[in-house]
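I have placed the structure first, in the form of structure tokens, so that the comments after it can refer back to it.
Removed: one protein chain of the complex. Kept in place: all other protein chains.
For subunit A:
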Amino acid sequence: MTDQNHYHDIRAQEKPPVIKKKNKAGLCPGQNHYVMIYTRYERFWHWSQAALIFALFFTGLNIHGTFSLISFKLAVTIHTFAAIALIVLWIFTTFWNFTTGQWRQYLFKEGIFKIIRFYAYGIIVGEPHPYKKGLQRKQNALQSLAYMTFMLIVGPALWSTGIIYLLYDLWRDMPYAGVILPIVAFLHTAAAFMIAIFVIVHVYMTTTGKSVLHYVKTMITGYDCVELTEAEEAYIRETQSVSIIE
């Protein structure tokens, strides 16, 4: 124990303080703290996933025959590489989610109807957001549900059909291969349309923060205003495990 405490003390002395004082008081109203809620990995994951999904969607439409902005060959090449990259990213992120415990963020939360009511009506008439962001509650109930659906249904529908599609050569001589292929293509296309709708709504929702670019900024810097419980605050100050700007 003594050794451990000693070690801890040395670390605390050697590392720069995580709690930065930048005279930014007033960044967050009330009891909120300006805290880094999205780690570097989460942001990397988010933006690289966004780029890959856009690349996949547009090359996918090109392959699908909706338009021919680039050659079929180039579209297939980009689509294939982007798909492999996205699958690798997802595998790694799944690993990350489970090792960090962040997967709990996606669990179902109560109060979803309040959130729906807020976005349907409250936001227009200027009601305050019914959901209080916290360190362990980065997402509101609607977000959790949407992302959970994305990660458990639409995403897997896309990558599983995509992989089956990609490996067509391995199963093309199976009986009913000719029937299975269009089903796979159908599910893949349908899931792609769902992603497109998800992205449209998702991008629009980024404009519903304190300012139009508030959430985008959050997703770039990682910092947002969240409520911290006394215990959380004490823990953070003790361990300096999360960056706070005061």
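In the analysis below, a contact is a pair of C-beta atoms (placed from the backbone, for glycine too) under 8 Å apart; a residue touches a chain by one contact, two chains touch by 3 or more; residues count from 1.
Convention: contacts and distances are computed from a predicted model.
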Undepicted complex member, UniProt protein name, chosen from "ABC transporter permease", "Octaheme c-type cytochrome (Tetrathionate reductase family)", "Protein-export membrane protein SecF" or "Gluconate 2-dehydrogenase subunit 3-like protein": "Octaheme c-type cytochrome (Tetrathionate reductase family)"
Touch with the omitted chain, as defined above, among A:Y41, A:F54, A:F113 or A:F193: A:F193
Touching residues on subunit A - with respect to the absent chain: 63-66, 68, 71-73, 76-77, 80-81, 123-126, 168-169, 172-173, 178, 181-182, 185-186, 189-190, 192-193, 196-197, 200-201, 204, 207-208
